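The complex appears here minus one protein chain, its other protein chains still in place.
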């Protein structure tokens, strides 16, 4: 099974080839389902001038927020940011650029990028600042704007379990953007809590087929909770 | 759970409201994963002038081919037809119209229809008869054509198991077009081999969430095999 | 008297129907879940990929992988489904969610809504709000009728950057229930003890009020 064995043993191997100025797509929603180990590795490698596509930008000392500390991010493409002070500071300084994209449009842009759809029409954002400068077109009496797809040089994905072939399943709502991110990277790196043997995952339950996955690594995760809400 | 209980007990209820001239989307690939009971009911009701959207049109005496016998179909939107003599006869007679659509474009048109995407660009069909009369547009140096989405008045779907809330799972490759069809019907009818109670299906394994499903019926299926190929 | 937050949520909850799939925004909209009539069931959609959101977890149930769109830890009800973000917004954008409830800074007589950006203040982003307002047929905006300084939030034309254009038809404020049609506000109900004059006076856009405006009952 050598040809399909996607497992690498170190994060150095997992992110080999990442360079300054690249576009990196990262899965996750808030701090849930984020590729913690890959982010740490990008920080360690000191890669700079990154365009990062991710729904959020973490918090000050965790998640993608870590990459802000060393000013590694040039531009964020996100639907919601500013859960952290560094982000605000760098944005106001002009050190950081942000392209705010509606959450559903962002998910669809990644999916389209992976699926060979260069652009699609959506009503989301029509008549708002998001629609400015974009083509408007009417279908069946309703106005839509044209949105182009996104692909990344790297996609960084957090899964739950994967077999060695790179077939991935996700756990609960830690799924979120991860399956779309996985399809949209020229090189897709998946880190999981557990690597299993082929055959251990039911074919119909696989959420990211191995064809999308270039490198697979078993990581360790803090899985920090952003808002701990409890029923007493 | 009354409000979310999608179960109906008869095919009369399942297809209540279907009328001559409507557009019907049917799941299935060849004879695999086709909504046998719904097709039989459409035949029994004698609904006519239908536009049927389905990858194939069955065979002479099974699947959608049954609707050809009584000339109930006005137009087929499919990627591959003509596995049956009646189809050919009615097409040559001018009694039947066919709009051939590439298989991947057909799947994406249904998905887009269900997802509120009115149109998308694809390279599939550019420079071919499929692209004639369609807008051509260049993205990143490559030419694409504009394809519009499909929605149906009814979607007829074959699942394996579903809970009463209409959460559906499919079995093996009988999945095919069914999940897309399920999203694209104004009224979506799902027939399954087994209705189970809510909670019996793992939330992450559900392939069609109940929000897409209007009516659910437990059926019986012949599951005819089109090409029986065996390893001796 | 102006409605309390709880009364706002109670009034919105009267728009629910049995079997509705509902997306509730952050803030007052979230409270609506507490006032679902007993004989009724609704299912909550959370746009990060959960249909069938349940209450907050107990300490024992707490799970970092189980959150809602507000990034709070939650549970899933029996019969829930979990899916990815593209699928979640396919549901939303495709009009499959029966009712969306969200807050706003401003609405206007054309059904425009501004809810995500105040120029000069730090812009945190629209999250899923633009998709929700563009996708839902049935949206209820809930907010105070006027700002603390008394400036009306029901305008002839929104002054802030829009979240969506022409998509709002129902507004529940602390003073009134208002519908938007044909380029006007239509006063339908008033908060207990609040006069029509006060409501019309605090509405900057054109408002039609019938002779008798029923008072909400709680």
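By written order: A, B and C. Residues from 1 in each chain.
Note that a residue touches a chain if its C-beta (ideal position, glycine included) is under 8 Å from a C-beta of that chain, and two chains touch if they have at least 3 such contacts.
Please read these numbers as outputs of a predicted model, since none were measured by experiment.
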Contact set (omitted chain vs shown chains) is A, B
Which of B:23, B:41, B:78 or B:188 touches the missing chain? It is B:78
Of the candidates A:26, A:64, A:77 or A:115, the residue in contact with the absent chain is A:115
In the full complex, chain A touches the hidden chain through residues 1-4, 111, 113-117, 163-165, 167, 183, 198-199, 203-204, 206, 209-212
Interface residues of chain B toward the undisplayed chain are 29-33, 55, 78-83, 88, 91-92, 100, 102-108, 110-111, 122-130, 143, 160, 170-180, 207, 223-231
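Everything below uses one rule, namely that only the chains that are shown with their structure count from here on.
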Chains in contact with chain B and also with chain C, listed by label, are A
In terms of mean CA position, the chain most removed from chain C is B
One chain pair leads in contact pairs, namely A-C
When centres are defined as mean Cα positions, the distance from chain B to chain C in whole Å is 35
Note: chain C sits from chain A at a C-alpha centroid distance in Å of 29
Multi-partner residues in chain B (2 or more other chains touched) are 115-117, 203-204
Among all residues of chain C, those touching at least two other chains are 76, 82-83, 89, 92-93, 134-135
